[in-house]
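Quick one: the structure is below, and I'll ask about it shortly.
Of the protein chains in this complex, one is absent; all others appear in place.
Our next item is chain A:
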């Protein structure tokens, strides 16, 4: 297990250092500074030092979260733990960066003592932690004792992510289906890979201990014969290829509140949700991916004349009723580009030297539209011509009420002892993961 945990800033200064075991010394942090922070060429998230010692690091905002182990530790647990530290930090401080760590360092130490004991990760649910590790400070002795008993029971219980005494006047649940669509298209226009990784984010503002049952148009579940009412009709009309479509999920992963044995047996998703926002499930789909945009690029490189000509068209393939927003197309230009000529049929485009790209922005992109950019990048006369690796054209976008996988929420049922009425809302959003077109 872990022998120690450190937080470094970008300069390599130690912001937090917590040793869990005596098999390492504080001065070990110098080695990390030398081998990782000051190194320009870090080739692994795991740095092995003198045989058994290994550093694991992730970068978060402008800080490094680092764990050290001297055993044959489970690497996945270490990285998950570091990721969780970042998440807890965000949950406590909004942002978890150098300033936040410095401004709250005693609280961070307190958390590090609580969430990990002798290198074994312990209670890491922000909701549970916030019950007894607070920024507020002093409380009356009696209250502390009463709460202490309560908290201890809850934090170690089977539903550690939820307090039993939550009350809302209006019971609401918001479900956001957020998909990232990944595309890699070859220079010849063939789709090399297209897949979707999706998340179902839920914000639950529900009283008591509600038991939720959640249904998707998952092919396996639907064809299993269950037919329950929908809360929201699928307004995602562009997905209507063949009427009542179902979606084939390659795989799904769930928040720890979901009863996994139930999903394995009957594809039902049942759970007692944490209070507030959480990621209910994550899924992946590679079959029948609906691409929101098609890009056609003609790029001619004139090495002798030191310039490159582009003609790139982007067409939206989703329904005309919906729209994409914050669409950004990055067209890479050769290094040492010193002049560009740009013409667009929509949106705004300009050359951004620091990114080595022409950045074309279209604030609102209605379905079924097409825009074209024609441009030229002129290279400076330089003797030392660096080779241009021609990075792919990349896109960024958000398309509302559209899912690239075709996934639709069929129902969300909420059962609670007191039998209250609850309101449920569903939204869909597809954004670009890595959406790249080679040329």
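Note that a residue touches a chain if its C-beta (ideal position, glycine included) is under 8 Å from a C-beta of that chain, and two chains touch if they have at least 3 such contacts; residues count from 1.
In the analysis below, contacts and distances are computed from a predicted model.
Trainee: Suppose you had to identify the omitted chain by its UniProt name; would it be "Cardiotrophin-1 isoform X3", "AP complex subunit beta", "Glutathione S-transferase" or "Autophagy-related protein 16"?
Mentor: So, among "Cardiotrophin-1 isoform X3", "AP complex subunit beta", "Glutathione S-transferase" or "Autophagy-related protein 16", the name matching the hidden chain's UniProt entry is "AP complex subunit beta".
Trainee: Please identify which residue in A:172, A:250, A:300 or A:355 touches the non-displayed chain.
Mentor: A:250
Trainee: Where does chain A touch the missing chain, residue by residue?
Mentor: Touch set of chain A with respect to the missing chain: 1, 13-17, 19-22, 26-27, 29, 43-46, 48, 51-52, 54, 56, 58, 69-77, 79-83, 99, 102-106, 109-110, 113, 117-118, 120-125, 132, 135, 137-138, 141, 144-145, 148-149, 151-153, 155-158, 160, 182, 184, 186, 192-193, 195, 197, 250-256, 259-261, 263-264, 279, 281-282, 284, 286, 387, 389-392, 394, 434, 436, 438.
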